[in-house]
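With one protein chain removed, the remaining protein chains of the complex are shown where they sit.
By letter and in written order, the chains are A, B and C; residue numbering begins at 1 in each of them.
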Amino acid sequence: MVKVLFFARLRQQLGTGEVRLENFSGSIAALRDALCDQNPAWRAHLCDDNIRTALNQELVATDCAVAGGDEVAFFPPVTGG
Amino acid sequence: MVKVLFFARLRQQLGTGEVRLENFSGSIAALRDALCDQNPAWRAHLCDDNIRTALNQELVATDCAVAGGDEVAFFPPVTGG
Amino acid sequence: MSSFDRIIVCETPFDVAAEYAALQRGACADGACAMFVGSVRDFNAGNGVTQLALEHYPGMTEKSLAGIIADARARWGLGRVHVIHRVGAMQVNEEIVFVGVTSPHRQAAFAACQYIMDRLKTEAPFWKRETVHAEDGASEERWVDARASDTAELEKWA
Partner (left out) sequence: MSSFDRIIVCETPFDVAAEYAALQRGACADGACAMFVGSVRDFNAGNGVTQLALEHYPGMTEKSLAGIIADARARWGLGRVHVIHRVGAMQVNEEIVFVGVTSPHRQAAFAACQYIMDRLKTEAPFWKRETVHAEDGASEERWVDARASDTAELEKWA
């Protein structure tokens, strides 16, 4: 099982902060595509080039491989400080 | 009359913090030489290249002209902060 | 994480005076202390701001800040490094972020403080949503957009 989190504006656009995927294996990009296939309305928001990705709470590129037990997060550019 | 001030290590080396010169006119360098002619033991300290000069409380080069009523100061490199 | 690091992510206001006191406690070897405080401004992008809310990614936030501090320690000889960041709802003029760094050397303290802020602004998972006065007098909530200038600032540390 892979835990997928969404934050901030993206969380509001998708209408959810968390989904779980069973039996997924592949890259973060493949995971994102799988989510958009399940929810076509998400594509415009989730596939935006500005969206950042984290794997197990570290910023990574979308070609990183995801395994069972991982936590993946998608979010807009950060605006803290 | 020109008021001449010395600070910090230089003040201790010369043994005084202030002297007054009557009827002086010329550059700061000339004023310094006049002081060393009057007090030969001062030359080693006052003519050191490291000594900074101020005219009327502003850092200046030694070719600046001094006039009656001016305040001239000599001091080592500053070490505040 | 060094025992001289302090990372706090909190929902309640923090006290800059107490943070300074904590930084200085027993730090006799460190003559230099550089600090930065970011506060809620009352104006942004042409509108009056009345309130700010900060969302974050619990867990990753602390991990991200710890990594930034570790990288700063690898670059400069530092004493204490304290980073405090508010989350949740805030009012105008309240403090959002505090970064305090001590060092035996002034340049190291300044550089590390600025480095931590520059990386925090572009990497630490915080998002601001502000409540502004709209033109018709009503209140409106909006997510704050990231600034390209914050990313550009990172280049000086490359």
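In the analysis below, a residue touches a chain if its C-beta (ideal position, glycine included) is under 8 Å from a C-beta of that chain, and two chains touch if they have at least 3 such contacts.
What you see is a predicted model, and the numbers here were worked out from it, not measured in a lab.
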Chains in view touching the one left out: B, C
Omitted-chain contact residue, chosen from B:24, B:42 or B:75: B:75
Touch criterion as defined above, residue of C:11, C:42 or C:140 at the omitted chain: C:42
Touch with the omitted chain, as defined above, among C:54, C:78, C:117 or C:132: C:117
On subunit B, residues whose C-beta touches the chain left out of the figure: 5, 7-9, 54, 57-59, 73, 75-81
Touch list for subunit C against the chain that is not drawn: 16-17, 20-21, 24, 28-43, 92-93, 104, 106-107, 109-110, 113-114, 117, 121, 153
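Keep in mind that, in the parts below, only the chains that are shown with their structure count from here on.
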Whole-Å gap separating subunit A and subunit C, where each centre is the average of the chain's CA atoms: 26
Whole-Å gap between the CA centroids of subunit B and subunit C: 48
